[in-house]
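Here the complex is missing a single protein chain, while all its other protein chains stay put.
Which chain is which? They are A, B, C and D, in the order written, and residues in each are numbered from 1.
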Amino acid sequence: MIVRPHQHWLAQIFVWHGSVLAKISTRLLLNFLLSIAVIVMLPWYSTLGIRFTLAPFSILGVAIAVFLGFRNNACYSRYVEARQLWGQLMIASRSLLREVKNTLPEDPALSDFVRIQIAFAHCLRMTLRRQPQSATLARYLSEADLQQVVMAHSPANRILLLMGNWLAVRRADGQLSDILFHSLNNRLNDMSVVLAGCERIANTPIPFAYTLILHRTVYLFCIMLPFALVSDLHYMTPFVSVLISYTFISLDALAEELEEPFGMENNDLSLDAICNAIEIDLLQMNDDTPVPAKMMPDKYYQLT
Amino acid sequence: MIVRPHQHWLAQIFVWHGSVLAKISTRLLLNFLLSIAVIVMLPWYSTLGIRFTLAPFSILGVAIAVFLGFRNNACYSRYVEARQLWGQLMIASRSLLREVKNTLPEDPALSDFVRIQIAFAHCLRMTLRRQPQSATLARYLSEADLQQVVMAHSPANRILLLMGNWLAVRRADGQLSDILFHSLNNRLNDMSVVLAGCERIANTPIPFAYTLILHRTVYLFCIMLPFALVSDLHYMTPFVSVLISYTFISLDALAEELEEPFGMENNDLSLDAICNAIEIDLLQMNDDTPVPAKMMPDKYYQLT
Amino acid sequence: MIVRPHQHWLAQIFVWHGSVLAKISTRLLLNFLLSIAVIVMLPWYSTLGIRFTLAPFSILGVAIAVFLGFRNNACYSRYVEARQLWGQLMIASRSLLREVKNTLPEDPALSDFVRIQIAFAHCLRMTLRRQPQSATLARYLSEADLQQVVMAHSPANRILLLMGNWLAVRRADGQLSDILFHSLNNRLNDMSVVLAGCERIANTPIPFAYTLILHRTVYLFCIMLPFALVSDLHYMTPFVSVLISYTFISLDALAEELEEPFGMENNDLSLDAICNAIEIDLLQMNDDTPVPAKMMPDKYYQLT
Amino acid sequence: MIVRPHQHWLAQIFVWHGSVLAKISTRLLLNFLLSIAVIVMLPWYSTLGIRFTLAPFSILGVAIAVFLGFRNNACYSRYVEARQLWGQLMIASRSLLREVKNTLPEDPALSDFVRIQIAFAHCLRMTLRRQPQSATLARYLSEADLQQVVMAHSPANRILLLMGNWLAVRRADGQLSDILFHSLNNRLNDMSVVLAGCERIANTPIPFAYTLILHRTVYLFCIMLPFALVSDLHYMTPFVSVLISYTFISLDALAEELEEPFGMENNDLSLDAICNAIEIDLLQMNDDTPVPAKMMPDKYYQLT
Partner (left out) sequence: MIVRPHQHWLAQIFVWHGSVLAKISTRLLLNFLLSIAVIVMLPWYSTLGIRFTLAPFSILGVAIAVFLGFRNNACYSRYVEARQLWGQLMIASRSLLREVKNTLPEDPALSDFVRIQIAFAHCLRMTLRRQPQSATLARYLSEADLQQVVMAHSPANRILLLMGNWLAVRRADGQLSDILFHSLNNRLNDMSVVLAGCERIANTPIPFAYTLILHRTVYLFCIMLPFALVSDLHYMTPFVSVLISYTFISLDALAEELEEPFGMENNDLSLDAICNAIEIDLLQMNDDTPVPAKMMPDKYYQLT
């Protein structure tokens, strides 16, 4: 995620880092070169009876804008929902620990429970980013628990089962009444909602045909654009063609980044920072030490 | 469902499998042939005083784009809701089993309960896809239960009743307090929400008139398009006409696939894979064996 | 509701039944005749200095398309919400009966309770469609209950009170603990949500001014369209004018049908079939007989 | 609120009452007069080198249409949410009384509780409309209660506190178990949601700048429109200019009415009728008399 640098509005025209410009620069350059080729070849191919006007591209441009708007909406919704799910994890983690501390204030194993909770957040993050987990989880889980977790099809779900067991033992001991166990268990269910929600977003992309149809129409539109512009604009064709292409291609490329919000690209969610915040909050609530330092954006305003 | 192959952006222009191109190729070919016919016949029919300009089609094109955008939104919402319902089934299944294991850890019939839960997912899937169920369900249900299920108007609802009975017996025995029975019963209610939600999507299509109105206007628009383009573009008419037609017809065809998300087409939900994941997760949570292998996409990136 | 017949895409251009064509054919015919009159009178009125161009209608067309898109969205949302409410009734009905059967398995009056539940669905349906209720409800309710129900301002709400009484008697008897009564009572609250939601949709239309503004602009736009088209298209004016008018008027007319989803028109909800499904499911869950036959679409694919 | 009269589609073009026409007639008249002035002055100011074409207004028209569509959406959402909140009040009121009647069937003060509930609805309505409340509330509340209520910063919130006290007394007496008190208290929380939701809508308008930006662009657009139309349409300028202005200005004016849904204008919510329905339902549920008559629309189809 790029933390917004609040630059002056004029300066923003020249910002490179964090925009999708780096990604689409090849395509824009090709468009620029094609425009120049079209200007040069115009006298030749117009003798062949090949001519273009802008009017049909106006119809096409409106249609593509409407459909790109729809796709951006769909991709951005995934990004927003993913962020909300991680917000719900923050809520459930804090509420669960607060309820446990309030109802079992003297429990000697509270710090263990805090560590299992922190492990859940890290495990979910690394599952979504397809990263190896054993080394990190070993910092928070006992050896026996770690074995169960890394063997499971859904490691984070196994951690939920461990948390449930921790509570169930205290219910069997008579330390937790059924109603309080029910209440705490509901917080685990909230975490289960977060887990399956994130899995759904990671495993079910937007129907692939949307991506294909829009890529194709956007690229073909941009390829034919210089032919249609040249008779009106002549020498100005490359500039206007690149500007229009930039508008369409950059929004198409950004939608693609947002579609998979758990990645590591510029506009993806900063899961590392969220996990870091959960860890700090839970440790502080239990007055445990040491508390890790808060993550800050790097010099490119980037937060992973 | 097509699992996205991450091809290069240029290569995507030529992808055939997984897009709706296969489905609409006849219509695009007809449009191409019509365009050629129009070029040939132009000198003849313009002597009859028949003439077309592009301006009225510009109005029509914008209107169709707006309305297609609306219909795509409505169809895509059904697809998203259907996927979310199956995500909720995953959540409810895991949470129910976790709660049962935590509150009845020593129950000798836990594996039976796991199998009834798995049967629910398969039964719902096969009901939505109108597939015969007896053979598959016989793997998970006792003979007596199977009889009740397959006779019912809504088989999946009958399985919910069986799960409720399983819990009610333990409440009557005094193994489950009322509050815990209430909590577990809420998970069954969550499954009931998934069941009726899927039935609603399967049985109530988007109002048929939307489909009709848009099909008609899109096809008539594409049929008249070559007549309007020919005076401006002449030899280029077929290419531009097919490009514009492709944009409109492909989005119309995709919306139609998404409208019924439980089908077996390229862009429909991969219910087989979701049921497979539920089965693996539940068996692993109970440490039951054997666990089935995880389903992977086939060589066309297709997951059913 | 029209159950979609899955006709070939070309055949759909000529479908009459189930589209709104029947309803708007007069308006389209008038538009056709007006277009012919405009062609005939063009030489005369252009001598008066009266002239039209298409450009201002292009601005108007875009604006109307955007606003029609908005209105379609609003009307379709009502349709979707109405269907979801009836889906929630299905969920609450099944869940309530399952919970009652699980917690009071031996109750001799279970069949009475099932019949009161069925009466609720039919009563809600007939209230929304403003149909006389006594004859139908007499099949499910005792004479004393029926009197209370038909006298009430909101009959369905009175049936909820009867269900609550049925449960309250068992709580007073000690058959139901407070926690289970609370749980069952929550299902009645769910039904109360459905009831008031349907009343809201039925009693609060979309602000009337939206309908008026769009009707007016759409009709005036279609009336002036032939004047604007004639100078460009001449003999082709009637065809293009009717096609554009069809696009706008049909979407306006469909929005009007969807705005009141509880009616009996082609694109309204099939409440009869939903009540029938609830009745079958509840009777089968209690193994009561006879179970009514499942309702099927008639030969015009119509399900009421 | 205007109850829709179901007039013939042609007659609707001439409906005056209930549309926003009355409100914007001055602006349309000014536009008409300006158009005539422009026709008259055209020869003069075109000699000064002042000329307009429609093309830039086409860009502006599309942009304004898109932004007006957005604002309409935002305003209509407030209207819909406000109506839903009042629907939730209906739900909570009925459910609360049903639960109280089922759990405390013999309570001698039930009628008092019904009256406090009715007072809440009226109090909320009069607070939102900034009407004096003492006279009306005195019909439902005891003298002591009335004093507390009218002195409070949020009178309706004070009534909730009174209802809570009524229930708390019965809990202290042992008539209500904790679980049932908890359940009834949740209904009060539902009413608290309605209260704060309505306060939010009433106190937080749509950001004022939206209103300003759109008013300005719409009015400037309509003022410059005749200049741009006159060279194409000449004598027809006033009619087309007024039609386009009507489309934009009327939707802008309607959005403004819907933005504050608790007012007394034509398209605002009929809070009087909703309060009347709540009063009738609650009295009938408790078999109290006399029940007030049901409110009907006046001769202009208006329901306040």
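Note that in this section a residue touches a chain if its C-beta (ideal position, glycine included) is under 8 Å from a C-beta of that chain, and two chains touch if they have at least 3 such contacts.
Because the structure is a prediction, the values reported are computed rather than measured.
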Report task. Tell me which residue among D:104, D:167, D:254 or D:303 touches the hidden chain in the full complex. Result -> D:167
Report task. Tell me which residue among A:36, A:223 or A:244 touches the hidden chain in the full complex. Result -> A:244
Query - Full-complex contact with the absent chain, from A:51, A:83 or A:153 - result: A:83
Query raised in the report: Please identify, in ascending order, the residues of subunit A that touch the omitted chain?
Result: 1-4, 9-10, 12-13, 15, 18-20, 54-55, 57-58, 61-62, 64-66, 68-69, 72-73, 76, 79, 83-84, 87-88, 90-91, 94-95, 98-99, 101-103, 105, 177, 179-180, 182-183, 229, 232-236, 240, 243-244, 246-248, 250-251, 254, 257-258, 266-267, 269-270, 277, 280-281, 284-285, 291, 294, 301
Report task. Can you list, in ascending order, the subunit D residues touching the missing chain? Result -> 27, 49-53, 55-56, 58-60, 62-64, 66-67, 69-70, 73-74, 152-154, 157-158, 160-161, 164-165, 167-168, 171, 178-179, 181-182, 185-186, 188-189, 192-193, 195-197, 199-200, 204-205, 207-213, 215-217, 219-221, 224
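Please note the rule applied: only the chains that are shown with their structure count from here on.
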Query raised in the report: In whole angstrom, how far does the Cα centroid of subunit A sit from the Cα centroid of subunit B?
Result: 24
Query raised in the report: Distance-wise, how many Å sit between the C-alpha centres of subunit A and subunit C, to the nearest whole number?
Result: 38
Query raised in the report: At which residue positions does subunit C touch at least two other chains?
Result: 55, 58, 62, 64, 66, 69, 73, 179, 182
Requested in this report: If you connect every pair of chains that touch, what shape comes out? Choose line, ring, star, complete or other.
Outcome: line
Query raised in the report: If you go through all the chains, which pairs of them touch?
Result: A-B, B-C, C-D
